[in-house]
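Every protein chain but one is kept in place in this view of the complex.
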């Protein structure tokens, strides 16, 4: 058999899951312009927009997985994360590290994956969970487009998942970095970059197919 | 103890290793403009420039690790790699998949890491090798800046290595993608992006310190 | 260089950490003979004996890491764990799943690693933590000798740690299985099987060396 390029995949192949990445209380209670991690303009509104995705996933019985960046308060697990642009962030003793439960409409049955690194697959049980759920398509929203979203996408891609990123439901460290990360994800999978409305439509259709 | 941002690291912290990523025969024997994987202008010259790094590493007794993208010829291990911009590439039956031994001055004692995915850490024994060598700083050259170099850097970063990318010894799928990937790596670690001359200097100094 | 067998390592090489594996409330509140997971005679006393190790580690400023088997209550992450001798166990909604904080003398600064599988390295941030701590020797106690202790030992071994198991502070699913697992660990590293008193002595000496 000679390998061939496959046809372009559907927006949702097999069973989907929605990954809500690092939407934490800090986004909603910290309005300082001097932040531990820089955000592009309109960041908070993009996070708020994720709620529509989450509600569509709930309505379609699609698993919703909240990924939470969290570090031990003695700093033991920062690794090299403070060697770059980011300052100390997401300590487990800081209330701003909590998932934004209310704003996101978190509900019983949703999953939480705490993580120490940028990729949600690195040092976590995400892959165990995804296998248990039988998922084949990952839909990503949250932040930062160019860090945790991008690198979670890459690991999802390397683990053979169909990966989609919702371009109006992610925000970057800057507009340029956001745009570049979207282009990098589109390079990896055609049709990777999708709008919220297209994803909501596709989720609704999976709901309809259910018996 | 409260975590704090560390001072900027030296170019080389602890023991370094040079990772030569995906410099394979195809770069030197395939001059077609229609390629399985697109390259930015000047790509081949940037790969040729890596030889100076390799020779400096040899002179300083720094381990040189050649990473080789290679796929089983029945296509079983492409995963999602053909779902994006790339076409079938690096089959193990294709002579263009060979490491560019002669052009790079490969010598006995250099290491080879075959890989199936973009990150040189994914599904390989790279981490076993780096531990065995006692390495703390990874110096990256080769291609593509925005794919295998970038995602190997990210995994190196997540595994706590000091990571450096040699900006004039890497090439991207396009100039824009190359530039964006360098900025993304600089975001992760200050001083990550270095010139060949600075790296050669730093390697020479490690040689001098040896008893 | 030709590889050679190294001399036998010291009980503690470099910095140690104590791993307390799956000592949870169920051990102390569940006296039924019909258990989800079978235990050898004297199991509870062996778990109680771990407290002496923990106190010795605390006194020597050796990190103490509590590993906790815990499963999501919808059962999504059991994988193949119910295909064998074990019944449903360690649900996150069950108070018996809690770490045995009081009985073990847990204190602030001790670490917790929740896990879904037998090996404490599988799908967890244990390796991130150990690197952050700079640990080279793992001292294992808890249960089951032949399951979570054995398979955590194996992964620690494969990740290049010096591994020690405290024979009177671990308990198996049966006495035979316990003994066989100790022999298997001794096969992997000479001097792997140690008594509590030898380990307490060695921990005290590391404390003394500190400035």
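Just so it is clear, A, B and C label the chains in written order, and each chain counts residues from 1 on its own.
Just so we're on the same page, contacts are C-beta pairs under 8 Å (C-beta built on N, C-alpha and C of every residue); 3 or more make two chains touch, one makes a residue touch a chain.
None of these values were measured; they are calculated from a predicted model.
Undergrad: Looking at C:61, C:87, C:102 or C:201, which makes contact with the chain not pictured?
TA: Final answer for the missing-chain contact: C:87.
Undergrad: Just the residue numbers, please: which parts of chain C touch the chain that's not shown?
TA: Looking at chain C, the ones touching the missing chain are residues 1-6, 8-9, 71, 73-75, 78-80, 82-85, 87-88, 91, 117-119, 122, 146-147, 150-151, 154, 157-163, 173, 176-177, 180-181, 183-184, 186-190, 192.
Undergrad: Could I get the residues of chain B that touch the absent chain, sorted low to high?
TA: On the side of chain B, residues 72, 74, 76-79, 109, 111, 115-117, 123-125, 127-129, 131-133 touch the unshown chain.
Just so we're on the same page, only the chains that are shown with their structure count from here on.
Undergrad: So what angle, to the nearest 5 degrees, turns chain A so that its CA atoms land on those of chain B?
TA: Roughly 180 degrees of rotation.
Undergrad: Based only on mean CA positions, could you tell me how far chain A sits from chain B in angstrom?
TA: Chain A and chain B have C-alpha centres separated by 27 Å.
Undergrad: Go ahead and note the Å separation of the Cα centroids belonging to chain B and chain C.
TA: So the centroids are 38 Å from each other.
Undergrad: Going through chain C residue by residue, note those that touch at least 2 other chains and give them in order.
TA: 131-132
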